[in-house]
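As you look at this complex, bear in mind that one protein chain is not there, while each of the others sits in place.
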Amino acid sequence: MILVTVLILLPWCAALWLSAQKQAGQRLAMTIALIELLLTLILRFAPDSMGTLGHGLHIPYLGGLWTLHAGPLGSTLALLCALLIPVSLAFAWRLPEFRSLASAVLVMAGALFGIFYAQNVLMFYIFYEILALAGAFLILRSGHKNRAAALQFLLYTFVGSLLFLVALVVVYVLHGQQTGVYNFSILQLADTRISAGLGIWLFLGMVAGLAVKMPLFPLHSWAASGYGHAAPAGSVFLSGAAVTAGAYGLIHFAIPMLPQAALEFAPVGIILGAIGTLYGAFLALNAANLRLFAAWASVSHMNLVALGLFALQSQAIHGSVFLLIAHGVVSAGLFGVVSVMENRGLTGEWAGLGGLFRRAPRLGAWMLFFFLAGMGLPGLANFPGEFLSLAGAFRVLPWAAALATLGILAGVVYFLRAYERIMLGPLNHTLPETLKDLQQGEWLLFWVLGLLTLWLGLDPQVILSHLGILLSTHSAELIQGGGHGV
Amino acid sequence: MMILLILLLLLIILMSGAALLVVNDPMHGAVNLGISLLALSILFLLLGAPFVAALEVMLYVGAILVLFLFAIMLLRSPLKVREEARWRRGFWWPAVLVVLLTVVLILLFGQRPDLQVTIQEIGPASVGRALFGPYLWLTEAVALLLFAIIAAVLAIHRRDAHDT
Amino acid sequence: MAYNPTLLPLLIVASAALIAFLADALTLGRFMPWLGGASSIAAGASIFVEHMALGADLYWDLSASLLGIYLSLAVAAGLFFIAFHPITRKMTGSLVGLLLTLLVGSLILVSAQSLLLLFIGLELQVLPFFALLAWPGSGRAALESAFKYALLAGLASAQFAIGVALIYLGDGSLAVIPPMGDMTANVFGMMGVLALLVALSFEIAAAPFHAWVADIYQGAPAPFLIFLGGVGKVAIMGALITLVAATPKLEIPVAIIAATSIVVGNVLAYRAGHLRRMLGYSAIAHAGYFLAALAAGPLGIIAAAIYALVYGLMNVGTFMGLSALPENSIAIPWSALRERQPVLAGLLGLTLLALAGMPPSIGFFAKLLVIIADVHDQAYWLAILLALGSAFSFAYYLSALWKPAVLSNPERLLRRRSWETFAALGIVILLFAWLLMPYGLS
Amino acid sequence: MNEWLFLVPGFPLLGALLNAILGEHFAPRQIGRMAATMPFLSTLVVFAIWMTHGSAPNLHDQVWTWMAVGHFQASIAFHVDQVTLVMISIAAFVGFLIHLFSQQYLKGDYGERRYYFYLNLFVGGMLILTMADNLLLLYLGWETVGLCSYALVAHWYRKQENAWAGRKAFVVTRIGDTALALAIFILFAEYHTLNYSPLFAAVAASPDHLALLIAGILILIGAVAKSAQFPLHIWLPDSMAGPSTVSALIHAATMVTAGVYLCIRLYPIFAAVPGMLWVIGLSGAFTAFYAATCGIAQVDIKRVLAYSTISQLGYMFLGVGIGAPSLGLFHLLVHGCFKALLFMGAGVVIIIYKENHDIRQMGGLKKQQPFLRWTFLAGIFALAAVPVISASFYSKDAIIAASFIVPGGKLLWVLALLGAVFTAIYAFRLYFLVFEGPEKPGEPYQMGWGMKIPLGVLAVASIGIGWLQFPPGWPGPKLWLPWLAPELGMPPAPAGGVNIFLQVAGSVATLIGIAIAYKAAQWEREGRGLSRIAFLFNAWFFDRVFLRIFPPIWYALARVLDRFLEQAGFQLLLLGGLKDGFGLGSRVLESGEDGLLSRYASGMILGLVVLLFIAWGYLL
């Protein structure tokens, strides 16, 4: 219980301290990040840590606000986010605006841990909003200081999340009227009887709020400008860790609250996910520069996660969660490569690149490695997730899953075309003379991410076997029974 | 006979109101207001409130109207009597609004309960008893307010205050 | 009506006001803010003591006493705050006197049960502002804003008077809850109540009657806006609560006004460039949220009371922050403010976030309560409108946080040690006051 | 023996891993030698398996569970039976020979370390593909092999067209991979399992024709793309841009045969659907004929061999299609040997003529390189299926003969026979142009023992290996078919008179081809050769048509989606619209209050009037 509270509040105090100081404080930020990693490791693998950790802050009408519950899914995602903090800070080590980026990332990290260990839906909502706000500051402060992009990100997430709030309150009030107990904890709200018609509207509200964060197809256009204008090191955390909040919210809160409506929404969700995957692939092909390319690649993968998640089928949902974690690591690698190139003064425009492999073979090798992972090459992180999601979704809606499978082909086209434009072919004369290859620090960072990707690719059971029954017991029979078999 | 008198008063107020709307010089406006106020005090007498009728003449016509005249006198720059435009620039749109207002008042007027009443004289004594009986604290509050207004007006017009 | 304990708070404050007025003559003006502050705290304490007492026309029920205590504490805080502001160097006595009359009016408004008392409370509360807004030492813009406010407030009080008269004509008694049934039983009562509603919604700047608010916020000197936004508006909201509680049939017009003001407020604020005008327009939106709570039945009344209180707190915090800035500042010079007044900058940032409804602050929980009340009353469309409104409010509030205005000469920023303590207290309240809220409910 | 199975793919993967980690600290020479020892070790293990379980191999090694969610059980498990044993021996042995050959072939070239890394990874991937016991592991091997072919074809990345050729290879094979993935989904959705034996049992138990038909077609598309069969063959001629050793290994012996191996492995699925086998046979026969016609008009030495590979693979598919997978496998084995030999020989020829691939500028090399000439000639004999002495006479002619007696096989037989004629033409045309005729001296080049041993071994193999299985009615050992019978069943064998007629027809076709080839070589030297036929030279213009249709559509769709849907749709309408909507709204409302006092008052009165109307209408 205290462990989680420290886990959440420590980064916030650190962020406060950082913003108050004058000098950059890299060392402080990195130590905090490593402490966080240690804490999440303990929480994930400590023998007795599973289950409800403690009740706190019990408020009459709102229920126990600070009840913390370390579920298998929540603590695994927390581990992923804790890993991404030091990675993103390491990539941003020499950025001039390190201080604001680090404080934004730390605030987001605290909010994320709050989300993963929350048992009370209102507490989840509060951390979700703080995450969105910190994300907007990250986009604004770190990259090109572009206010329009930050504002667009803000509008998308806040309109969505407030609709989620209204839907949540309706469920809360209905539950209160039915059972007389006014409480926001998910255990209580899970079994409210809601009429089908109203249920669909509520679920749409919740999907609007949560699916905007993992950019589901129609609500995705903040991602391009958001990732495009934030510093790539910031986008490492934004696209790696922050998007998991939306998916986690759907699995842990939205679906258990409205299982029947979730079942009816499944076909629509799969179709949107399929369209989104292809749409992201095509736009990545046509991206104007490297940042947008990585952004659209991330959007395409996250839509595949959405496809698996909405299929509500045991393989699909395990696959989508695994792809979520794999995407976190792989997109960290992708954006890491982008940030390393930008540290070396390359603008990321296609004209300024070409034949880079000759000057920086190590960078070229690692870029190919992460591009292959992005393509879903078997043996690397994305493949198990993609394959399980598609196989599961295929059993629910075959033609839509077939459409999404084209994404495998589209993936090769845009990744290899980009790789060829950057690395292969004759050496581009405009490249700066002093182009150094990967230094010791960056090389080590890529090795860590690379080994993790390889390990996840070859032995996915390390995560899949620990996920347990993803859909909470209540909604599981309803879905499994009414749904699409194991 | 009473009806005739009230109709006459209605006519006078209508006349002075119309004049007020049309007249150009603010001095004439103030005079017209005075006429309608006097007609009103007669109406108050008819309604059986002699104290208020007297008050109307003394307080309203005497004090407030005189206040207006002072203000106009202070505002009027004696040099030129320029022919300034009577109506505001955007005239038509609010005019339509006023007509609408009258229409809705007439519509509502249609649904009134019957108002047949026998007038009883309520002299100043009972009003005085009421003022300092049940409404004592109210009068004290108004007293405080008036005192505050005096302080406020003084504050606004301090001579050396114009240093901004 | 003979003396009874419910009148005690009014008497304390009224006597302090009179003393303050005299003090100017005896050149004791400098101590008046402290006296004023002490007397309002005493008034607040007395309200707390005879909590839930029913006077002849004053009834300190739950919401009235809650708001009453808040009002007196806010005025006390305001007085202690402006004691150091340069604008109060001249005629502090009469200034404090006017502010205390304002407090008397507000306390009457919050707890009045008789229409005439309500009318006088309104006048007591509105008239001092005519002078305060144009206080010597404030610019020409302040004068224009004062005159506009004076004229429009005059029109509003005239309508209020007609309303009172009509209701009296209708059912013969001046009580807000007349003995035989509802005020709106007959046509005159209905017209009268609507006139009252129009006058009061003008005062809190709800939609169709909102036009004046932007000019006043732009022109008026910041210290007095603490009182206009923090105290005046909250009192009027208290009066509206008693009015709507007494006449359930008013919920449809209130809902309509709420919807229009949320839409109008957000649309205007989204485009407003000038910081103070943006705050003005957003005040319209907040009036809309308050009315949305009011239109939601019995639970709505409690939610409205809490929302009024929270809104007042946020306004006090914002304008305390703004009064440190020079008069005509278009945007907040964050960097300069941070060096000279770090905690005050923190308070200003936090209040902007609270006004927008950022979760950990009480702004969010007040809005949450309003949404719960609306949903409870099946008014889903109002809840969704409120949600969308506050989502867009983030856009313009945060753009105020982001606009990097550079101050030509940082010295013009006022620096006061004591303001830091006010700011710290404000931050603590804003962040943790929501813990108390549910206990207030139960 | 079971638990040692993982070593077979393990050694090359270990080699690749060592190369990746420690590569920078060693000289390319040592990396090369380390890389070569790895396939040698796995060949030893394979040899050990031959020794111990040669007669009826049925080994199984479960290493670790890869994925296990509900019914979706896929584990890293290797299974060796007759077919797999043949495939892994080719992959391991030929792989080792190629490693040995490239020690000298690529000495001093840039990116040598990268070359050996991908070569080791390729051999490992190929071994995993063939030894996998479930579809998912096969898919892993399938894609790793695709990746290595991309990287090795684009080995000399400094020239733009080489990089593009690599990408083209990977994209086209990836089309096949997507089809294969879809087939796996269908099979999993229908039969809830990915392992072979339970899958075949379930298919046999309840054959659902529609699903199996679609799955079959999709698997065929996958095999066609990987083995460069007719519609999806365009990538093979272009991938000659890579080094010859790569072509020898990948585009001759191992990767391209993966498609055939897939069809052989999933034979029960095809058999369950009536008419499916005939479709495979037709695609094989037509490709054989089509590629052979293109082969005769090529001028680049490696492109001739590329089209010859496509056509020979066509014969293997024909073999599977007519219900004789064991014959197909036999031809695969034979082809693996002589095609690798030819490619390596071609590589040496190219070095001698200083990177000039045009066979018209070559000639009379037999005097300068006698050893190369004899080994190359052995390969050409095998390619053209010269009766009795060449190995492919026993395998290819057996397939052509078997196709005659299969119901509906007449058309296939005619195509195959014509293909055989054209094969003989281009084979010997190539030989005559390069080695016979007036001498055009090239660079003197001394082949070390590292190059001579592979060429010699493969030359002997391409002659001798045919004797494993004599045609019916001939005296001599018939070992191959009975050995494979328990797993793949006996192929249809023509009887008595028909048999003799077919064998004679095959041999006559080859001899006619050789005669025409002699004339064609002379025409070619005089400049009036077959290469002037543009239709054949550009492989029936298929490549150009394909490239003008699909990529432009794909990029245009991307541009359209980006400009109209993203910029116009989301940015402009949704967000821009929102902003303007707000702007418009606020301007309208603002005009209502341009600071004018009475405008405010009228706002109030308007509010009052509206409320009174509502009161009059509803509330009373």
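A, B, C and D are the chain letters, set down in written order, and residue numbers restart from 1 in every chain.
The definition used in the following text is that a residue touches a chain if its C-beta (ideal position, glycine included) is under 8 Å from a C-beta of that chain, and two chains touch if they have at least 3 such contacts.
Please note the rule applied: contacts and distances are computed from a predicted model.
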Task: UniProt protein name of the chain not shown, from "Sugar ABC transporter permease", "NADH-quinone oxidoreductase subunit K", "SoxAX cytochrome complex subunit A" or "Extracellular solute-binding protein" - done: "NADH-quinone oxidoreductase subunit K"
Task: Partners of the unshown chain among those that are drawn - done: B, C, D
Task: Identified contact with the non-displayed chain, of C:K90, C:K148 or C:H376 - done: C:K148
Task: Residue touching the undisplayed chain, where the options are C:D215, C:E251 or C:D374 - done: C:D215
Task: Touching the absent chain when the full complex is considered, from C:D61, C:E123, C:E203 or C:D374 - done: C:E123
- [ ] Could you please point out the chain D residues that touch the chain left off the display?
- [x] 587, 590-591, 593-598, 601-602, 605
Task: Contact footprint on chain B, counting only the chain that is left out - done: 2-3, 6-7, 9-10, 13-14, 17-18, 20-21, 26, 29-30, 33, 36-37, 40, 43-44, 47-49, 51-52, 55-56, 59-60, 63-64, 67-68, 71-72, 74-75, 84-89, 91, 94-95, 97-98, 101-102, 105, 109, 112, 114-117, 119-120, 122, 126-127, 129-131, 135, 138, 142, 145-146, 149, 152-153, 156-157, 162
Task: Residues of chain C in contact with the chain not shown - done: 116, 119-120, 123, 127, 130-131, 134, 140-141, 143-148, 150-151, 153-155, 157-159, 161-162, 164-166, 168-170, 172, 174, 214-215, 218-219, 272-274, 277
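Rule of thumb we're sticking to: only the chains that are shown with their structure count from here on.
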Task: Common touching chains of chain D and chain C - done: A, B
Task: Distance from the mean Cα position of chain D to that of chain B, given in whole angstrom - done: 101
Task: chain A and chain B: spacing of chain centres that average the CA atoms, whole Å - done: 70
- [ ] Find the geometric centre of each of chain A and chain D from their Cα atoms only, then give the gap between the two centres in Å, rounded to an integer.
- [x] 37
Open item on the list: Going by the contact rule already set, what residues in chain B reach two or more other chains?
Closed with: 108, 111
Task: Residues within chain C bordering two or more other chains - done: 187, 191
TODO: Go through the chains and record each pair that touches.
DONE: A-C, A-D, B-C, B-D, C-D
Task: chain A-facing residues of chain D, complex - done: 64-72, 136, 139-140, 143-144, 147, 150, 154, 157-160, 163-164, 167, 170-171, 174-175, 177-178, 181-182, 184-186, 188-189, 554-555, 557-559, 561-562, 565-566, 570-571, 574-575, 578
Task: chain D to chain B touching residues, read off their complex - done: 596, 598-599, 602, 605-606, 608-609, 612-613, 615-616, 620
Task: chain C contact footprint on chain B (complex, rising order) - done: 108, 111-113, 134-138, 140-142, 144-145, 147-149, 151-156, 158, 161-164
